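With one protein chain withheld, the remaining protein chains of the complex are depicted in position.
Up next, chain A:
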Amino acid sequence: MKHALSLKIGPATFRIGSAWRQPVEALAALYADYPAPSVEVADFTVRLEPAGPLRRWLRPSIFITGDHGLADAAPMSLSHGLLAAEMGMNLQMALGWRRHLLLHASSVEKDGRALVMTGESGSGKSTLAAQLGERGWRLMGDEFALLDLATGMVFPFPRLVSLKNRAIDVLAAEVREDRMGPLLAGTAKGDIRHLVPNGDAIRRMDKGAMPALLLFPRFGHQTDVRAVGQGEVFMRLTQASTNYVALGEPGFDALTHFVRNVPARAIDFSSGEEAIALVERLWEEPA
């Protein structure tokens, strides 16, 4: 395609092709500190194509596809090209990755052990992970946690953190301006700005960690901590995984092992500072 770029994020490599210059330039700027892929054979191809015959020039809009695509994916405005590229990569992972059990979860690491947080969009898991990543934890990823089928370790997928709406200002106040991407106003999920993970997160993106705690965060409620039974954890994680069914028995075994060995809590909170204090407290508690 006319404009192209290769990226390596955690264990996965992507070849991104675009009909327009802008999305590739935006990606190149924000992923500048990531190591270049050592081999150029990509696990996945992402394509950003014009959504119709005239849509390259006239009210340009992007159809996101690639090796794996959704026929009914909604086209996106070229001004949201960076988001389109990120969604394209997520789509390939969600539909095509088979080397780990993929959990729709954020994760951070401290002292060689990982904290995994899963929940719906808007639960606060992304923001919380990003904030912890600036407070002595290593950010492993805000979107997917990769559970190794053989060892039970969690591996990072530290793509750009996608900050939405109110979370934008929270993080923008904490990090250097050059780690923040452009403001993408009025996307399907509201305003979005991307955050480049810090140097530690990028340098150690191949290093896994044993999971030590699973949290189900929920933003916007009175502070509360509840135990969650293993049966419920299992069911919720099957729903949070995009490749659980595709992996078959090894996926079941890995998930069962995770559920049996990692303590789980549901936490409610009404502010970021509250959530951080809660996480630090639960992390220090003996399981």
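FYI, a contact is a pair of C-beta atoms (placed from the backbone, for glycine too) under 8 Å apart; a residue touches a chain by one contact, two chains touch by 3 or more; residues count from 1.
Quick note on the criterion: contacts and distances are computed from a predicted model.
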Identity of the absent chain, which is to be given by its UniProt protein name, from "Multiple sugar transport system permease protein", "Putative membrane protein", "Nitrile hydratase subunit beta" or "Nucleotidyltransferase family protein": "Nucleotidyltransferase family protein"
Which of A:56, A:99, A:113 or A:204 contacts the chain that the document leaves out: A:99
Candidates A:25, A:67, A:200 or A:280 - the one touching the absent chain: A:67
Contacting the left-out chain in the complete assembly, out of A:22, A:45, A:187 or A:238: A:45
Absent-chain interface as seen on chain A, which is shown: 1, 13, 15, 17, 39-43, 45, 47, 49, 53, 66-68, 96, 98-99, 246, 248
